[in-house]
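The complex is shown incomplete by one protein chain, all other protein chains being positioned as in the whole.
So, chain A:
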Amino acid sequence: MRVWSSEHVFGHPWDTVIKAAMRKYPNPMNPSVVGVDVLERSVDSRGRLHSHRLLSTEWGLPGLVRAILGTSRTLTYIREHSIVDPVGKKMELCSTNITLTNWVSVSERLVYTPHPEDPGRTVLTQEAVITVKGISLGSYLESLMANTISSNAKKVLIAWGGWLPPADHTHMWPPP
């Protein structure tokens, strides 16, 4: 179930953005990624490059959240699969956490394509789904908001320990 999505337009052509995206980490917008390794890379019969990468991230979980979870672990591993089609000019990345899966699953999908009206620009669409212990976060928030007097979403998000970014945050993963 889609919980969060956003679209961003870069003022550069697709090739330029993709070259930068492949070197995305280190990324000043996402300092939590502390390690990146390529596990496998190959070109398929359609000429598309597949890469499987392992990302090491430091979540920086708030102390309260760590206490509730009963874990002091802050290093989490994410597996990412990307496909680059140089002819069709499309890059797609899918990532999901492979540790801490007992209590949370965060999946993210990014797609880079040329802007349909301007080849000098590139569109990035991102979507992310969070599932906590088998319950969709969207449903949880829905039920939480329904039960609370206040309809202020920011107060609810702060009560979650600052897990979710503000609505205008364009980088979801990892949670701040």
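Quick notes
We adopt the following convention: a contact is a pair of C-beta atoms (placed from the backbone, for glycine too) under 8 Å apart; a residue touches a chain by one contact, two chains touch by 3 or more; residues count from 1.
Convention: contacts and distances are computed from a predicted model.
A chain of this complex does not appear here, and its UniProt-recorded name among "DNA 5'-3' helicase", "Ciliary neurotrophic factor", "TP53-regulated inhibitor of apoptosis 1-like" or "Septin" is "TP53-regulated inhibitor of apoptosis 1-like".
Within the set A:M22, A:C94, A:V111 or A:L124, the residue that contacts the chain not displayed is A:M22.
Here one chain is not drawn; of A:H52, A:K90 or A:R109, the residue touching it is A:H52.
Contacts to the hidden chain, counted on chain A, fall at residues 15, 18-19, 22-23, 25-26, 33-50, 52, 54, 56, 77, 79, 84, 86-87, 98-99.
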